[in-house]
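The structure under discussion appears below in the form of structure tokens.
A single protein chain has been omitted; all remaining protein chains appear in their positions.
Naming follows writing order (A and B), and every chain is counted from residue 1.
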Amino acid sequence: METYQIYSLTSAVLFVIGLGGVFISRHFIKKIIATIIMGGGVFLSFVSFAERDALTFADPVPHALVITGIVVAVASAAFALALARRIYQLTGEESFTKDK
Amino acid sequence: MTDLLTSPYPALLVGLPVLLATLSLFFRTRGKALVGLLGCLLTAGLAIVAFIEVAQHGTVIHILGGWEPPLGIMLRMDSLAAVFIGMTAVVGVFISLYAWQYFRADESGPGEFPLFWPLWLFLWAGLNGLFLSNDLFNLFVTIEVIGICAVALAVLSGKTTAMFAGLRYLLAAITGSMAYLFGVALIYGSTGTLDLGLLGQVLEPGTTTTFALLVITFGLMVKMAGFPFHFWLPPAHSAALAPVSALLSALVVKGAFYILLRLWMEVFGVSITYAAGQLIGLAGAIAVIWGSWQAFMQTSLKLIVAHSSVAQLGYLLMIFPLLILAPGVTADSADWLSPAWTAGIFQVIAHAFAKASFFLSAGLIIMALGHDRIESLRDLVGNMRITAMAIGLAGVSLIGLPPSGGFMAKWMLLKGIFLSGQWWWAPVVLAGSLLTAGYVFMLLRLAFAPAREMGTFKPVPKSLEIVALILALGSFLIVFPADYMIQFLESTGVFGSGIESIVEGGAYGND
Partner (left out) sequence: METTSVLPLLILVSSLIPGTLILLLREEQVALRTFLNLSGAVAKVGLIAWVFVGYLRGQEYTFFFRLALDLTFSLRVDQLGLFFAALSAVLWLVTTLYAIGYLEGGKHRRRFFAFFSLCVTASTGIALSGNVLTFFIFYEFLTLSTYPLVVHRGTDKAVEAGRTYLWYTIGGGTVLFLGVVGLFVLAGPIYFGQTEIIADLISVYPTQLSILFFILLTGLAVKAAIFPLHGWLPVSMVAPAPVSALLHAVAVVKAGAFGIVRLVYDVYGIGVAEHMNYLNVLAVFAAFTIIYGSLRALFQDDFKKRLAYSTVSQLSYIALGVAIPGVLTSTGAIVHLVHQGIMKITMFFAAGNVAETYGYKNISQLNGIGRRMPFTMGAFTIAAFGMIGLPPVAGFISKWYLGLGAVETGSYWVVFVLLASSALNAAYFLPIVYRAWFYEPEYEVSRLRSSGRLETQALLLIPVVVTGLLSLAAGVFAAAGGSPLSIAREIAEKLYMP
């Protein structure tokens, strides 16, 4: 098995774990972490493709994309955390209940 | 590609709102609003100019900073993009005018929310960027910008319900984007390009492509609240401030639909099967019935309107099965493609106008009453005649009664359904209309019920009522330029094309 295939598989596994987490968990922070895991999987897959095509040097485009993607993902995650924190401050709740 | 005219407008359409949004951040409350409104007016004007440019010269492109793709970014404005940008501009400018007055109405209004303006301008820039994008990654960035701005707007009121709804919205948006990005990674991995035009030519059918299609479609369905991923929409749209609800329902969800349509038609033609079209159509059909029924069961105005959005978006998904041809049917012989596309475009525009009007009217009712339980509407009608009229007209367009834009959409949809022989969609369209009539008249009948004792009723500014009415009228007036618009859409781009689905063994590119 080539190195990049290991990365690719890992990325898919991470993505699925994250996706499952988003839907299954109720807790705000768990959900947010789940999206971050999804993101990790996605970025890993980009990098793994860069590695695969590497003959002499790695493909630079995926790296550029991943950097942009990470910036965006960090911003989203930060925003989500801020919201979760605010909800906690306002109501004391830290997870979605059935009626909300 | 190089024979297309290069024009500065695509870049300006994104740059100008970003610039003014950033600028407005340096001002205090009132200044923010002023700069913001100015930015909205300028952006709308620019959109109209750009629209005319495309109408005169056909598709125009802009390569940012002279850096050629793949590392640079190319913006491309064809007629489909121009129509979406034009719609955003017209609906957006009315919502902005409303917001300007709405946030200033000191005593009765919800107060001032100066952050509305930069967020809305960033959102607008994101929408314009989305419509103009020509590569998969750029689309990702724009939907993220849109998603974050949309959520920020949705929680602007600071109320707890809005916070909960907003967090749910944000998580759905991130999940959708990540799924989309995963698909992008797979595509890039298998083809080495992100350019939409190029992908349409080089993408080959196979497991990777199919899987990429699957995750991308999933992600975008989540983003556009397509059934069964619609759960986040009603709370988020109903808990937001009135102008925000209008923006979210009328414009934001259309962004994800736009990408979905583009990608299916332009990129993934090779691996889309007839069954896939039927499946997405089925999701749309269920959304139409389920959303309308849910709307019918609600007791507060904004929730009705929000659930109605789920249903109306369902109609958009219902054009997909018509665009994906059964094996053996060629695009040239399929005379229902044009009606189906027309139905989609008109549904998008008519819904944008009608739903914006509906939400803005709901905002006025909340302003007057302090709440939006529907049984209280009866006390208001005598005093808010224009609002009642706006709700009535917007409702008629949503039901699809003639001669509204919604009628045009349903007419074309049914026509496409009959021409294609996929008659099983027809009952859905009709049942949807009936259920829509159910909830619209559930509201309207209160206009005729005798008023009870007045509680605390605050008068609302007439100018706000008029904006809502103009938008409602807009959903009727859009029928008149239909000829021109369809001609324009047919001149460039994907409008009117169909996917010749895979026949065993071989694969055909899209038309």
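Basically, contacts are C-beta pairs under 8 Å (C-beta built on N, C-alpha and C of every residue); 3 or more make two chains touch, one makes a residue touch a chain.
Keep in mind the model is a prediction, meaning the values are calculated, not measured.
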| item | value |
| --- | --- |
| Left-out chain, listing which of the shown chains it touches | B |
| Contact residue for the chain not shown (choose from B:R104, B:R445 or B:K458) | B:R445 |
| Per the touch definition above, residue among B:V305, B:L414, B:V467 or B:V494 touching the missing chain | B:L414 |
| Hidden partner chain, touching residue among B:L34, B:L115, B:L279 or B:A482 | B:A482 |
| Interface with the unshown chain - residue positions in chain B | 342, 396, 399, 401-403, 408, 410-412, 414-415, 418-419, 426, 430, 433-434, 437, 441, 444-445, 448-450, 479-483, 486 |
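Please note the rule applied: only the chains that are shown with their structure count from here on.
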| item | value |
| --- | --- |
| Distance between chain centroids, defined by C-alpha means - chain A, chain B (Å) | 27 |
| Residue numbers on chain B that touch chain A, as the complex places them | 70-71, 137, 140-141, 144, 147-148, 151-152, 155, 160-161, 163-164, 166-168, 170-171, 173-175, 177-179, 181-182, 185-186, 188-189, 192, 194 |
| Chain B partner contacts - residues on chain A that touch it in the complex | 8, 11, 15, 18-19, 22, 28, 31-32, 35, 38-39, 41-42, 45-46, 48-49, 52-53, 59-62, 64-65, 68-69, 72-73, 75-77, 79-80, 83-84, 86-87, 90-91, 96, 100 |
